[in-house]
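I have a structure I would like to understand better, so I am pasting it below and will then ask my questions one at a time.
Shown here is a partial selection of chains from the complex, left in place.
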Amino acid sequence: MELKKKDFLALQELDLDELEELIAYTQKTKNLTDTPLQGKTVVNLLLTSSIHTRLAMETAVQQLGGHSIVVDFSSENWSLLWDENAQVDTDNTEHVKDVAKVLSRYGDLIAVHHIPDTGNWRQDRQDSVIKNLARYSSIPVLNLESALFNPCQALADIITMKEHVKNLRGWKAVLTWSYHPTISPMSSANSFALIASKYGMDLTIACPSGYELDPGILKLADKNARTNDGSVEITNNLEEGVSGAVVVYAANWRSIKHYSNPEEEKQDRENHKHWVINSGHMEKTDGGYLLHPLPIRRNVSIQSAVLDEKNSLIYEQAANRLHAKKALLSILA
Amino acid sequence: MELKKKDFLALQELDLDELEELIAYTQKTKNLTDTPLQGKTVVNLLLTSSIHTRLAMETAVQQLGGHSIVVDFSSENWSLLWDENAQVDTDNTEHVKDVAKVLSRYGDLIAVHHIPDTGNWRQDRQDSVIKNLARYSSIPVLNLESALFNPCQALADIITMKEHVKNLRGWKAVLTWSYHPTISPMSSANSFALIASKYGMDLTIACPSGYELDPGILKLADKNARTNDGSVEITNNLEEGVSGAVVVYAANWRSIKHYSNPEEEKQDRENHKHWVINSGHMEKTDGGYLLHPLPIRRNVSIQSAVLDEKNSLIYEQAANRLHAKKALLSILA
């Protein structure tokens, strides 16, 4: 299949037909041993380190017959200027424009993992690094996770749900915050809210007060829901959230309220240590399936036994993340 | 060929028939250019960094047509909880169980290099990290070196010896400590003691007092020797050790006596600076061949000229280490 755009930055950019085609393609190609990336080079720019992303990407590219080049900016001494108008100074050695143009002459696809963290959410939510890479490169750019979106994860999420819940429309899904001692990005939660609402689910977002998702994302989710006979509700009560849900999507994400002050947020998080999904919560659901984007801290975020129950889909979801990446690579590269 | 167990943690676990078959298989496949790992992914978890292990593994996997993913824990920011009952805390982000289960859905084999160093030998000799990985993963786990064992090295060692000494049974081999300024693992020495005794050699272990091998290993070596008409002796005299040997296996290993106090051991080592293999020692042997697992410090551990003499098999042994890894990968993955 082909996508309309050169780059793949967010699942939300696809209309429902294109999305359905992508999901069908991903499922159809799961067990293929074709090597459509034979002779092709995927450049993985990990501006933010992520061992899980690296493992999944290297595996995906390899299984498709291609080759990965990984640049982990935390260990490489490579400081780029990402803003197109910025003046190169002593510390920043190169401009995104030149890097994108050179990489476009070497490889076949640029995959980017970048969670900006300037302390200014209005700035970070622009995702300007990946947008500038897409703008200047002539080869496709794939978003592996940005401030706003985690589209490969969302593709894995929707596929995992569809494989267990026959018709998503009208069923309740809860996207719930679960405790984590350190600050996590909002991307997976945003992408889940958008895909669940696009599929007409009755989405409840459960989180402590102050951890509500970005208003722009909520607006998009609302629009998705209205178009597809779904709904979006927000609650600060975990028990209410999980009640009657067929899907419990647990994740952790940071607070926009505390965005500029991580120390303040860390302290605030300690007030929400009880947001741990346990078997009592699961009993309140409608035979609900558990999803989580991993990595997971057992007993800290979710009770260990809950993760090992038969309704836990966390490993299937992880496997589908690999399939999602493989499908997107096959289509884009 | 096939091995009885899913995982390969120690050569000692194989009976003599299986071992003979493995050696024959390794020698037979040395010059093959087959690619049995085509489309397969080997995940190398280097919990302890080792540039030599990485180079050999990447080469082995590649020559077999497969792909390596290397995770070097010294440079990656990935802190796992390896004990199955431990509580995940702030610093340790994930449990071995979840990692093993996710990697089992991505790759085809997990290779592990891990020399634990908690200061407690009774704990470290359990090799619980690799055992837990083997327990939770559904794909094979290959031991690249642990606290107790270095089975790929031992396979290379026995092959190198068999290629030069027609019948090993009844011939004298000396496993000798040679000086090194820093502390080294016991694994290669342990594995050599076990394989030499299994092949019925008259094994002498020469080392300074306080550097005797682990009692459990010595007991296994004794049992091997009794079953196969060999013998195991220990001496604290280097000259006596090398005398009449057809194989001189030099290596360095740390002291169990000083295990909990590395500074104390470093000082003690200075008393044994004369444990340097020189041409005088080689003249006392029975035309003895020199083996060493590398890397080697010329003149510090072994006289430089001795390393370059025709009876030095160190480069053949290094080449056989690659062949051993390739054979094991072909069989397991």
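Per-chain residue numbering starts at 1, and chain names A and B are given in the order in which the chains are listed.
Assume a residue touches a chain if its C-beta (ideal position, glycine included) is under 8 Å from a C-beta of that chain, and two chains touch if they have at least 3 such contacts.
Please read these numbers as outputs of a predicted model, since none were measured by experiment.
Taken over the full complex in this file rather than the chains on view, the one protein sequence occurs as 3 copies, with 2 of them shown.
Everything below uses one rule, namely that only the chains that are shown with their structure count from here on.
A separation of 42 Å divides the Cα centre of chain A from that of chain B. Across the complex, chain B is touched by residues 33, 35, 49, 51-52, 54-56, 58-59, 62-63, 65, 74-75, 181-182, 294-300, 307, 314-315, 318-319, 322 of chain A. Listed in rising order, the residues of chain B touching chain A in the complex are 39, 41, 43, 67, 69, 71, 75-78, 87-90, 93-95, 97-98, 101-103, 105-107.
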